[in-house]
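One chain of protein is taken out of this complex; the other chains stay put.
Each chain gets a letter, A and B, in the order it is written, and its residues are counted from 1.
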Amino acid sequence: MIRRREVALRWLLTFLLLIAAIVTWRSAGFFGQSLLAQTAIFALFAMSVDFLAGGAGLMSLGQAMYLGVGAYVTAVLTTIWHVPALATVPIGMALAGVIAVALGAVIVRFGEIIFIMLTLAAGEMLYAFVFANRSVGGSDGIASIPRADLTGIGLDLGSGPVFSAVVLVIAFAVFVFFDALLRSPFGLILTAVRQNPARARALGASINRLRTAAYVVSSIVAALAGSLLAQLNHYASPDLTGWELSGLVLIMVLFGGLGSLSGAALGAVIIELLSHFTARYTSHWELILGLIFIAVVLFAENGIFALLSKGAARLAARRRKERC
Amino acid sequence: MTVQLLNGLQLAMLLFLLSVGLSIVLGLMNFINLAHGTLYMLGAYLGLTSASITGSFWLALLIAPLGTALAGMALYQFLLRRLGGGSPMRQILLTFGVIYVGIEIIRIVWGNDSHSIDPPALLSAQMVVLGEPYPAYRLFIIVLGLVTMAVLFLVLERTRIGAMVRASVDDREGATCLGINTQRLFLSVFGLGCLLAGLAGVVAAPVLSVYPGMDIAVLIYTLIIVVIGGPGSLPGAALGSLLVGMADTFGRVFIPEFSAFLIYVVMAAFLLLRPQGFVAIR
Partner (left out) sequence: MLSCSGINKSFGALAVVRDFSLDVPAGERHAIIGPNGAGKTTLFNLINGVLRADAGTIHLDNKDVTRLPPERRARLGLSRSFQRNSCFPDMTVAENLATAVVLSWRLEWRPAPSIRRFPAVHERVEVIAASVGILDWLEMPARSLSYGTQRQLEVGLSLAGEPRVLLLDEPTAGMSPEETKRIQALIEALPRSLTIVIIEHDMDVVFGLADRVTVLDAGAVLMRGTPQEVRTSAAVQARYLGEAPA
């Protein structure tokens, strides 16, 4: 019933990415481990945005807001109130969930254009709040954020390879989670709502409730990514909440292929690597990013995953012909 | 108190110049140009450069809006039109990409520092309004805004073009059936919106600092005004600008740490109570 080839391709791509990650992990030095971990975190974040934009059809330019919530909850609770970092992760996710329910319930009922405007505004609201308030670090951000203490189960997150390995496992778990969600009855209805909301309504779908649910789930995972990012870099800054990051992750998703899930992860990998290598030669990475964004919207609407999918379809057709 | 009221009014006028074009275009073509703030920023920088080259603020006032309108039309002609019919969402995402490009181009050409220009000699005096001293230049902004508002209102209500715009906002398909060339109408309104954004930029330069990044804060306020005022409505844009302008000004004075929040609270209240906007067009 469910499109089998696409799901198979999705898993294949994920396994390929995992293999590439493991190979990198074994040979990477200090900086490489950090990049690997950051890429995995962005892949996680990108998948959450893909679930929202590709799965539920809700294009948001403000998911970085929830990333920021996760990052700042960890940052503030650990540095100011000395709460163990591990505990701050679910707290940040819970706070993100609460905000997402309140905000989402209001804004999902608007058309997609107003929705995108409001998500952009909401993200900037958090940016303005954090920027102006010294109590949460202000424009300087918050530094010296500790990592979670997992020594109880024999893991020292202070070590680069250990941290990136843990993050990779979490990223894979998030992939499995979203994949299951998309293949569940909830995912089926979400897809239906995306393709023909009027018909879905006439069949009994509570559109607003479904969309809000998708928005909340996506935002909670974004907060997880934020908390991990804060722990990786031991630093949280207002930039984590703003439009630049929201746009960056959307580029990753569109580049990889909207709705493909593992395409988003692939997009994250490619864009992250690109940004790190161009940063060596120019400080105008954002210009290149903007041009990539424009190019993707103009020419590669369905992203890399669509190309892979078409290639696989052609392969299957050729094999079928050979059998006859 | 008078000073704050006037400051609020002045900000409201700037915001009106920015939001009216955006709002009508949204009502007309169901499209929003997220790079509108970028055009505002371009107007400010063009004003900066032309004022320093020509030595005349008044020439800058002429050059900057025209340059900005040209940039906007180029954006439309070479990028947006490529997406043809399609969903407006792709066009909107395209303009979002332009924000990144725009900010970097500004940085490359003009650098990262903050600039300012002096108001023209004619307007650098202090006037007295209701017993309080107030800069003449800021009064100029208020007057300019009100005049623009009046002109736009007259055009919208009294001319044929205005009637075509109102009809198209009300019912796009019906208007096309009546023979109104909505595509050309859109182009003119879009161009006017870019012109006004550039005007707002150059006019704002003497009172606000000019720096890369000034586009986003103003964009957000503009988006909020469009949503509160109701897409496609001039009176909505005017009332929304007034509300946001006053809220921001008074918020900064009385509750500085939370002034950012105040605007959003106002917006949220509106979304909950009157989701179709101040003046519901549809």
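By our rule, a residue touches a chain if its C-beta (ideal position, glycine included) is under 8 Å from a C-beta of that chain, and two chains touch if they have at least 3 such contacts.
The shown structure was predicted, so the numbers you read here are calculated from the model rather than taken from an experiment.
*Asks:* Tell me the shown chains the invisible chain touches, ordered by label.
*Replies:* Per the contact definition above, the missing chain touches A.
*Asks:* In the full complex, which of A:S139, A:S159 or A:N196 touches the chain missing from this view?
*Replies:* For the chain that is not drawn, the touching residue is A:N196.
*Asks:* Looking at A:I114, A:L210, A:A223 or A:I292, which residue reaches the missing chain?
*Replies:* Within the whole complex, the residue contacting the unshown chain is A:L210.
*Asks:* Identify the residue among A:A87, A:A102 or A:A180 that touches the chain left out of the display.
*Replies:* Reading the full complex, the residue touching the unseen chain is A:A180.
*Asks:* Take the complete complex as the reference. Which residues in subunit A touch the chain that isn't displayed?
*Replies:* On the side of subunit A, residues 1-3, 180, 183-186, 188-189, 191-192, 195-196, 198-207, 210 touch the unshown chain.
One rule holds in what follows: only the chains that are shown with their structure count from here on.
*Asks:* On a C-alpha centroid basis, what's the spacing between subunit A and subunit B, in Å?
*Replies:* Subunit A and subunit B have C-alpha centres separated by 33 Å.
*Asks:* In the complex, go through subunit A and note every residue touching subunit B.
*Replies:* Result: residues 59, 61, 106-107, 109-110, 112-114, 116-118, 120-122, 124-125, 128-129, 132-133, 242-244, 247, 250, 254, 284, 286-287, 289-291, 293-294, 297-298, 301 of subunit A touch subunit B.
*Asks:* If you look only at subunit B, which of its residues touch subunit A in the complex?
*Replies:* 26, 30-32, 34, 79, 82-83, 88-90, 92-94, 96-105, 107-108, 216-217, 220, 223-224, 226-227, 256-257, 260-261, 264, 267-268, 271-272, 275
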